[in-house]
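Below you'll find the structure, written out as structure tokens, and then a few comments.
Missing here: one protein chain of the complex. Every other protein chain is in place.
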Amino acid sequence: MFTPGLYHILFISTALFFIGVFGFLTRKNLITILMSVELILNSVNLNFIAFNKYLWPDKLDGLFFTIFIIAIAAAEAAVAIAIIINLYRSHHSIDVDNAEEMKY
Amino acid sequence: MNLTLLILVPLITAIALLLMRNKQQVKWLALTGATVQLVLAFVLLFTYRNEVASGNAEQFLFQQQYDWFPSWYISFHLGVDGISVAMILLTAFVVIAGVLVSWNIDRMPKEFYFLLILLSFGAYGFFLSLDLFILFFFLEIAVIPKYLLIGIWGSGKKEYAANKLALMLMGGSALVLVGLLGLYFSNPERTFDLVKLSHLDIPVYIQKICFPLLFVGFGVFTALFPFHTWVPDGHSSAPTAGSMFLAGISMKLGGYGCLRVAAYVIPEGAKEYADIIIVLSTIAILYGAFATMMQKDLKYMNAYSSVSHVGFVLFGIGMLTKTAITGAVIQMVSHGLMTALFFAVIGMIYERTHTREVNEMGGLLKVMPFITTVLFIVGLCSLGLPGLSGFVAEVTVFMGAWEHPDFFHRFATILACMSIVVTAVYILRAISRTAMGPIKESYSNLTDARWNEKLAAIILIAGIIAIGVAPFWLNNLISPGAEIIMQKFSVAP
Amino acid sequence: MNEFLTLMKPELQITIIIFLLLFIKLSKGIKNDLLLLIIQNLLLLNFIAGFFFNAPGNLFDGMYQTNTLIAFQKSILNLGIYLISLLFTGWFRKTEHLPEFFILMLSALLGLDFLISSGNFLIFFLSLELATIPIAAMANFDLEKKISSEAAMKMILSSAFSSGILLFGISLIYGATGTINFEALPAQLDGSTLQILSFVFLITAFAFKLSIVPFHLWTADVYEGSPIAATSFLSVISKGAMAFVFISVLYRVFQPMHQVWYNMVMLLSIITMIIGNLFALRQQNIKRFLAFSSIAQVGFILVGITANSPEGISSVVYFILIYTVSNLTAFGVAAAISSQTGKEKIEDYKGLYQTNPLLSWVMALALFSLAGIPPTAGFFGKLFLLTAGASNANYGFILIAALNMIVSLYYYLRVIRSIFMDKNEQPIEKINIHPSTKFAFIICSAGIVLIGMLSWIYDYIQSLNP
């Protein structure tokens, strides 16, 4: 039976991180962008769990951190979606390219 | 003599000016403040002389020291030697004349006088301070009022000029700041105190770094070539009193700083760079003079001639002999009085003819004998006529410069001497085109100077003649200070 | 329990105020004016109370730390909040959801307070988010303005992205050292590649909040779009608090890697000053202008931070204090003008002095202080930052900083020029300033003049250094 080691998990989490980043940078829909952020956060969660399990199994710092990140992510998403709704009201679109009035 | 008084009087005057409501009384208040300051300056002069005569051999007299930012080892340290006393006298003269000249200013007089007095506050503080931090503090205080004076009350390309002036001067003070910090961190006591610093051994490599920073930094204020270009634009755009203060006081801040801070505290650095200073200042002297020849605007002329004249200050400092340094200080005083007067006269003429182009004037002697007489006197002073202050200063610088027997210094001195001819050319050109020749029809009913203008001119002329006819008192005042500075240069030239 | 109450006093005070506001919000029918008066007085009390019963100590196994310096830093933030409540009276009175705005702002402040006191990456992260998310909501408070929601969107997305990277960095640190505790961390640091990488990721979070170039790009847009009260909170309170945290993290936690972060901070500082100044040169909108100028100011703060000495800390704290009053004054004047006339462009200020001399002087004072012109306090603040930074004898760096002061002077003078020199056919009419704003202007002006002159303030800060 193949038991995944730390590096496997780190590989996945890093991949997840960059997928998230890529999504953040390329998607035009604000909701999708928000989802990309969630991906990034989840990759971090994976990191924490993996480090905790493989490297520092006697401490629970990583696990707790993960829990808090999930909570915060929820809060952040709530506010973000509120803002997006507001943006939709004023711009009638949730395309990120429509909101670039301020520049230079 | 309580030196704090000299700082407090302008400060209180400035604050009182701000709080004043009645626009008519503003000028009287400013005049009162300036007069009190002039009286104080004279009291300082006499008490200083008495003190020295009674055998007080300390370098700086009337020292006062208050703690200020003790965690940085900064203290509010005041004290004067002969050089500072001379500069303070100069400032007092120029300030009172400046206040008088701008008597009839109609646009925002309160703010105008406030800025004038604030500027003088900076200058007084600068000349009195013995702590480099507060010296720098006062130096910067004196910059922004100039910007506002030019920008608000100026003429011509005033905004451009004001910006250029403020930025170049601030650039200079930025260099000064870095140099000061270099000194501060390289001395084991971590002190900004001038007296202490001058007795500490600062590592030579630090001196070589800090000297150019400080000298160029202060040099920008003193129109060191090639950092002089704020001078023509700044002076010519400024209102009359602004130009007077700028050339009469502000440029002297730099000269004093070059001498007191750069040369005095950093002797090794000064020795290292003396030749470069001489080259640059010789260029400034001649080049300024030649550039003046081409100017048609009286204010531009005087501004360029200031570049040339102030070149003598740096030239004298670069020579590093007691006589030359004394000459440099005399030149500062002399040029301060003279150029302030020159700008005052130009202002008076401009107010009447509404032009500063020499080619458009002529024959003004007929309608304004007083003003043109003053113009003659100040012009003759500028070209170094004996009996007026310019001669004393230039001759002292030349004599001091000539103490170096080598070819380089000789050559530079001869070149510098040549400027007296060029100066004669442009001064006479200016005088003859404005005052002499047939008068224009449209000018034939202009009026002569009013009482305030007369008083201002007379005060400055009194100073010029007092130095020109009896230079010994000024020389005796300054040369001990110059001597102490020279003691730092252990190797005689 | 007693210890809990004394050590966590600042946070508890704020929490109490937040709850009070929530209750007030429940009971409808209170007019904005009265409400504002209550809030202002509460905040004043909060500020004053900040000076009493301060003691050093730890809570929760060192997750929460405090000492007198930290208490003083919090007092600076409290002062800032109080001034904000006074300065933007004009805008507050008009806004529909006044209690919410203050609840959000105070939550952010609470976050910042915790942030300063954090002794652990967990609480650091939590408080950072607490200090960020409400601001995004605040940014959206001008509901009728399109740019307000745009600003909020940019804020929340950028901060989410930034916290993603921060978390990634923290996770790497955790992986590399096995601890997230500030006390335990220094012993584990050896400057390995992984640690440097994670450290850089960590720094980006600070850089984001402090608007250090090139992590600053959200700043200007958010500042411009947000209501001016939110902008000033962002640019003054949040930035100040972040600087405090940054300096304590660098000095305490990453002291073993100080050679690395010294160079890094220096590099960032130079870029920040230069880019901030270059952008500020061309700005037309006063808020955007102040945004870029505050970016350049951060460059100077970084100069002080490079000192790596007690002087560094005290000069940064001192500067933040000065920066708080100066920048808030500038925002206050801008707000007073824009809330009455809606004008926010610098060129609209032409001839302001003709109609509003006092307001002009206040603005001039603030700008001079920001530019570092004596006798305003900004001069001393900047000078001490540079002096502290110069203790490393890196004079080239100091020279760059000093030369940048000239560029910054140029654009501050641009505003001065508009106000005092330029002629305008139709200058801004006489602005009616609310008495409480006036009061704030007086406090600020006095602060701008006196904080520098009264040298004991600096000495007091210096003495707080543990």
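A, B and C label the chains in the order they appear, each numbered from 1.
What we mean here is this: a contact is a pair of C-beta atoms (placed from the backbone, for glycine too) under 8 Å apart; a residue touches a chain by one contact, two chains touch by 3 or more.
The working rule: contacts and distances are computed from a predicted model.
Per its UniProt record, the hidden chain corresponds to "NADH-quinone oxidoreductase subunit L" from the list "Hydrogenase", "NADH-quinone oxidoreductase subunit L", "Diol dehydratase small subunit" or "Substrate-binding protein, ABC-type oligopeptide transporter".
Looking at the complex as a whole, the chain kept out of the display touches A, B, C. Summary of contacts with the chain left out: across B:279, B:436, B:466 or B:484, the touching residue is B:436. Across C:63, C:123, C:157 or C:444, the single residue that touches the chain missing here is C:157. Within the complete assembly, B:391 is the residue of B:136, B:315 or B:391 that touches the hidden chain. Hidden from this view is one chain, which touches chain B at 164, 167-168, 225-226, 228-230, 232-233, 287, 290-291, 293-295, 304, 322-323, 363, 365-366, 369, 380, 383-387, 391-392, 395-396, 398-400, 402-403, 405, 413-414, 417-418, 420-421, 424-425, 428-429, 432, 435-439, 470-472, 475-476, 479.
The chain not shown here touches chain C at positions 153-154, 157-158, 161-162, 165, 193, 196-197, 200-201, 203-204, 208, 214-215, 217-218, 220-221, 260, 263-264, 267-268, 275, 278-279, 281-282, 407, 410.
Contact between chain A and the unshown chain involves residues 21, 24-26, 33, 96-97, 99-104.
In the analysis below, only the chains that are shown with their structure count from here on.
By number of C-beta pairs in contact, A-C leads over the other of A-C and B-C. Rounded to whole angstrom, the centroid-to-centroid distance between chain A and chain B, based on C-alpha atoms, equals 65 Å.
The geometric centre of chain A is 27 Å away from that of chain C, both derived from CA atoms.
One inter-chain figure worth recording: chain B and chain C are separated by 42 Å, centre to centre, where each centre is the mean of the chain's CA atoms.
Of all residues in chain C, none touches 2 or more other chains. Listed for chain B are no residues, as none touches two or more other chains.
Interface residues of chain A, counted against chain C in their complex, comprise 17, 20-21, 24, 30, 33-34, 37, 40-41, 43-44, 47-48, 50-52, 55-56, 59, 61-62, 64-65, 68-69, 72, 75-76, 79-80, 82-84, 86-87, 89-91, 96, 99-104.
Chain B meets chain C in the complex at residues 67-72, 74, 133, 136-138, 140-141, 143-144, 147-148, 151-152, 158-159, 162-163, 166-167, 170-171, 174-175, 177-178, 181-182, 184-186, 209, 213. On the chain C side of its complex with chain A, the touching residues are 121-122, 125-126, 129, 133, 136-137, 140, 143, 145-147, 149-154, 156-157, 160-161, 163-165, 167-168, 170-172, 174-175, 178-180, 220-221, 224-225, 282, 288.
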